[in-house]
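Yeah, one chain of the complex is gone here, protein chain that is, but the others are all in their spots.
Which chain is which? They are A and B, in the order written, and residues in each are numbered from 1.
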Amino acid sequence: MARPVRFNIKSKDTKDWGINMASAPDGMTGEGFFAAKLSDVVGLARKNSIWPLPFATSCCGIEFMATMGSHYDLSRFGSERVGFSPRQCDLLMVMGTIAKKMGPVVKQVYLQMAEPRWVIAVGACASSGGIFDTYSVLQGIDQVVPVDVYVPGCPPRPEAILDGFMKIQELVGNESIRRRNTDKYKLLLESYGIQ
Amino acid sequence: MGLTNEIIKNRLSEKFGGVLTEWGEPYGLLTLTAPKEMNLKVMNFLYDEPDLKFRFLTDLTAVHYPDRKGEELCVVYHLHNMVDNIRIRLKVYAPVDQPDVYTATGLFSSANWMERETYDFFGVNFVGHPNLKRILNVDEMDYFPMRKEFPLEDQSRIDKDDEMFGR
Partner (left out) sequence: MTEQLQHIKLPEGSIEKQTTTLNLGPTHPATHGVFQNILELDGERIVDAESTVGYIHRAFEKIAERRPYYQVTPLTDRLNYCSAPINNMGWHMTCEKLMGVKTPKRVDYLRVIIMELARITDHLICNSIVGVDSGAYTGFLYVMQYRELVYEIYEEVCGSRLTTNIGRIGGFERDFTNTAFEKLEKFLKEYPGVLKEFENLFTRNRIFVERTKGTGTITAERALNYGFTGPNLRATGVDYDVRAHAPYSSYEDFNFNIHVGSTGDNYDKFLVRNAEMWESLNIIEQAYKKVQEFKGAEAEVYHADVPEYYLPEKQDVYTKMEALIWHFKIVMGETEIPAGEVYHSVEGANGELGFYLISDGGRAPYRLHFRRPCFIYYQAYAEIVKGSMLSDAIITMSSLNLIAGEMDA
């Protein structure tokens, strides 16, 4: 009499477990070596270890504090260490309303950051001035610095901030190594008055 | 018996007489108007008198009434007697072409920044203020934004279409 099969019945295919395995970049592999594009490898390393500079001015800053908390953890994306010195950081996260008095300060901080650098505008006020269409509020930080990702919301939920962060990770991972030296990038910076 | 609005009104009237006008009690808060030269005298009296003791300045701000010719800017002081739990509102009017009002910083240190804010928004010149310059707006601004004739929006922005927003 055959006994029912008790072992080795679970599928070993990781797709069925609901786990996503990160895939290695495309490359040629062999006995003891793996050859891939330099920009892929560098991008993979950079995107999983971004050090953000939280430039928190107002209410979006409190939602950022909630994102850094343990409920919606930002450090699982590699940003365990938030830095406050522009020289050491890759990502400038501008969170909150930027007034005209504060505009030069944002520009100054952006100039002090070393290449490669990215900027994320979190919240409606940083993206476009938000609900404050007044004489004293800068209508979006893209008037003073070039922005890579905009996260709308007032304030955006921590999940939205994480979504914006993941888009930055995509940008970082796919960026070509030569991008910062191209003419197009130089033109972009010049349009902001940055040499 | 305690301190009531009646008693305060009588004390002020017997000290200053008919100089104080526009008495009222909107929503229970005694309100009076004094001429702009007398603002410190009235506040000193309210501070020093042992039975009046208005020793806390709750708020200092201004209102712009463009229709009251000759006294367009109104500086409003809210004083509070914490011991007897009574508030009083003192208003002082000044003309918009010469809005000089004596500063209250000698009496209340909290008036320092509140007067700077009032100067920044309305242009009221507080005579004797230690450091009267703009506090909330950029230092280069050359107009007083809260006056009724100036618009809310920055007119030089190009990304917002005023016609679509009904302005």
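The rule is short, and it goes like this: a contact is a pair of C-beta atoms (placed from the backbone, for glycine too) under 8 Å apart; a residue touches a chain by one contact, two chains touch by 3 or more.
Please read all numbers here as calculations on a predicted model, not as lab measurements.
The hidden chain makes contact, of the residues A:Ala24, A:Ala45, A:Ile62 or A:Ala114, with A:Ile62. Note that of A:Tyr135, A:Tyr150 or A:Phe165, the residue touching the chain absent from this view is A:Tyr135.
Across the entire complex, the residue among A:Ile50, A:Met102, A:Val122 or A:Ile161 in touch with the chain not shown is A:Met102.
Contact residues of chain A toward the unshown chain are 54-59, 61-66, 69-71, 84, 96-97, 99, 101-102, 105, 109, 131-132, 134-137, 154-155, 157.
For chain B, the residues in touch with the chain missing from this view are 26-27, 29, 31, 55-59, 61, 63-64, 76, 78, 82, 85, 87, 89, 108-110, 112-114, 117, 121, 134-138, 145-146, 152.
Methods note: only the chains that are shown with their structure count from here on.
Spacing of chain A relative to chain B, judged by their CA centroids, is 48 angstrom.
In the complex of the two chains, the chain A residues touching chain B come out as 100-101, 128-129, 133-136, 139-140. On chain B, the positions that touch chain A within their shared complex are 136-138, 145, 150-154, 157, 159-160, 165.
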